[in-house]
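Every protein chain but one is kept in place in this view of the complex.
Order of writing sets the chain letters: A and B. Residues in each chain are counted from 1.
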Amino acid sequence: MNSDLNEQIRVLALRAFESMCFMFEMDDDFGDGDMAIATDYKDSVVIRFDGDVNGGMLISASPDLRQAAAMNMLGTDDVDEQHKKDACFELANIICGNIVPLLNKNDGVSFIQSPRTATKVEASGAAFKGFHEEVVSLSLDEGTCEIRVYYL
Amino acid sequence: MSHIIGVGDIKVSSNQADVLITYALGSCLGIVAYDPVLRVGGLLHAMLPLSNADPAKAKVRPAMYVDSGFSLLMREMFAKGAKKDNIVISVAGGASMKQISNDDYFKIGQRNFTVLRKLLWKNGLMIHAQDVGGGISRTMALHLNNGLVTINKKPITNSGDGMQTASGAALAANR
Partner (left out) sequence: MALNVLVVDDSALMRNIVIKVLKLSDIDIADIFQAGNGQEALEQLNNNWIDLMLLDINMPVMSGLELLDIVRANPETKDLPIIMVTSESQEKRISTIEQKGAGFVHKPFTPELLRDQILKATGVTHE
């Protein structure tokens, strides 16, 4: 783990959740209570990137976070499964777009593909064997999520 | 006449002679709503983000919390005839209050503002003018006759008496 990079990913992800989803990080020091991260993540979203740096970013969100993200981003309580999926895709897109410049090696350019639902091999991380890995777990006021970044 | 709005308090007025004023906004949020057509306006001084922190208290003092306070502000504006499409929102406060005292927390200011932004987006309202964040204490006032919102700032100090380097800023809310 690269602690500087890990912290930068965390900050960028929190900024995305704060600006677009109006969510804030829960904080044990702040008296927010149980900080346990739920791990019953069902659907993971993957974005692959290639060029100066190769790899992928996975984001797995708890069911309550997926629902709240869709509701908050659209500003309506009337959301369906497609909205939740779109919200996760767009958050992945935003976070990945902000992270890739941190990973580029020689001030080069990498191309970011469209987000999609991860395959089992991708979601388990097995598809990224031998890659560097950064894992960031976020506990937000309306749910939890885990972001994994793999790069070579 | 001038009306002073205390912490966790709210006032909505349609009296053109009124000036609503609130002092010492630190991490608290001062929220002004003004209908320039009807010249109805209100000022809320909310302390904490979410009323579910203490529902019993929120019932007695809804203006203490950003979520219940904002709902109350809108209800009172509508009760005086204000129209949503005309309402102009101005916001001040939400400062970072790190190491001021045991009662103040670094993140309250930011959380207050995030919760307000969510409520506005859900209600189809946008912030017209804002002066938020940083480490300063603000005084916010609304002039009912023209919708002018003024903000005075000074650094937050531990002693609470502040330094006399107040600077004035006016936010025009009469679009």
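Please note the rule applied: a contact is a pair of C-beta atoms (placed from the backbone, for glycine too) under 8 Å apart; a residue touches a chain by one contact, two chains touch by 3 or more.
Model, not experiment: these values are computed from the prediction.
Listed residues A:D43, A:E90 or A:E133: the one in touch with the omitted chain is A:E90. Residue in contact with the omitted chain (choice from A:R15, A:K42 or A:K105): A:R15. Of the options A:M26, A:A61 or A:V100, the residue whose C-beta touches the omitted chain is A:V100.
Think of the hidden chain as still there; on chain B it touches residues 117, 121, 124-130, 172, 175.
On the side of chain A, the interface with the absent chain consists of residues 15-16, 18-20, 70, 73-75, 83, 86-87, 89-90, 93-98, 100-101, 104, 107-110, 112, 114, using the contact rule stated above.
The criterion applied here is as follows: only the chains that are shown with their structure count from here on.
The geometric centre of chain A is 33 Å away from that of chain B, both derived from CA atoms. Chain B meets chain A in the complex at residues 105, 107, 110-111, 114-115, 117-118, 121-122, 124. Chain contact summary for the complex, chain A toward chain B: residues 18, 22-24, 27, 30, 72, 75-76.
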